[in-house]
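One protein chain is absent from this view; the other protein chains keep their places.
Our next item is subunit A:
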């Protein structure tokens, strides 16, 4: 017989019983009175698979007066609004906790990178060193500030002047105060990979973060529960990640961190630009000679320190951006002057190159990044394969980011589980045409080879004769179109604005022309 549950007083014929049990699905009191209107149905089939599972009823909990509380609170979704008042901490304590949580996230990120990409163990250590340096800089900042405040009191007597000065100094402090955020963690990751000479660039970090692989978005959910309860909402919002790094924020952070940590003095700061250029050439299906051209141009027109991390926050001095500019410039100039090797129709084919369906995880990540940045309108044009690809991404990467709300009551959790059972999410039950392909995705190298081969095939299948009559005007148009297309993709990949990229290209081209002219004059 089932054990008794404490509940409301039965009251039938002054029955004093408070103990209830369930007989045949009806709630019955100690003395055998049946509670009205309280009937349970159990018309679920008893599957063999669930044999070991203890089933629980929905309405078990009682409230303060002992009435059985009817199961699901309809406003359960607003339960997030109920603040655990008083548990939050504020002020400097909260700041320390926030820094702690950021450190926690950073640790998770570095662990992920080390495990996923087999980075050396030193990677983790370098990150730690940089992080310690940052923390130290905060400490000294705080000391300075206190010192400032003391001085203010002494030097200014008149109230107005003091207020004015305080405002000014406040503004100044705000300005140079470094704001920690999740982007900081990306910056630290990048800096340590530069120190170790690992070919990980900002675009990679952004790609991994935006596709939900690298622990970045919703990292507030992954904090220890006790921390999360205590952190003020403001900091939780920062740790949620929001939109991800935009308009070169990441580069700004890198530059600021370099100032903070004296990175330029103590660390290896040369960015491994060859790898990045190689990557760019490959991902745009250009022939390998473009790599050599770019390197040549770059070596001829720049100094060694041009590709070292610096503390300048202006867009002209962002390293990755400079490399992009060189690459774009090379493509443009080579295509402009070598009319024989690169015909117009080749350029056209390059522009109209179609994407392939069998893609590696890497490309999926990149696609997700593009989706996250693009407008929602484009999904109307998606093919079934695109949709299936997106959905499987959502299942394997987006869903795990979501938190299982621990604050739900037991009834709610049971109800949720039941709902999820009604809509099971199994990749096996999901049979689209391509589901097999998704299970064993090709490696990135294979995909790359495929891409080149596919492009070659496409190029050869185009009509030869029609293209011959195209005039020079068309060539420039085609080159512009190609450049625009590449630039568009690059702005998304590096999450910079088109303006910044254009500015960088202009800068670099001026510098190159200047150098070349000087050289000519010298001769």
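The rule we apply is simple: a residue touches a chain if its C-beta (ideal position, glycine included) is under 8 Å from a C-beta of that chain, and two chains touch if they have at least 3 such contacts; residues count from 1.
In this section, contacts and distances are computed from a predicted model.
> Given that one chain of this complex has been left out, which of "Centromere protein L", "Probable electron transfer flavoprotein subunit beta", "GTP-binding protein RAB5" or "RNA polymerase I-specific transcription initiation factor rrn11" is its protein name according to UniProt?
"RNA polymerase I-specific transcription initiation factor rrn11"
> If the hidden chain were put back, which of A:227, A:398 or A:452 would touch it?
A:398
> Using the touch definition up top, pick the residue from A:390, A:444 or A:459 that touches the left-out chain.
Looking across A:390, A:444 or A:459, the contact with the absent chain belongs to A:390.
> Consider the whole complex, including the chain that is not shown, and state which of A:292, A:379 or A:410 touches that chain.
The missing chain is touched by A:379.
> Looking at the whole complex, which of A:18, A:107 or A:218 touches the chain that is not displayed?
If we include the chain that is not displayed, A:218 is the one touching it.
> Since one chain has been left out of the picture, which residues of subunit A touch it in the full complex?
Its contact residues with the unshown chain are 37, 39, 41, 43, 58, 63-65, 67, 69-75, 77-83, 85, 210, 217-218, 240-244, 371-372, 376-377, 379-380, 382, 384, 387-388, 390-391, 394-395, 398-399, 402-405, 415, 418-420, 422-425, 430-432.
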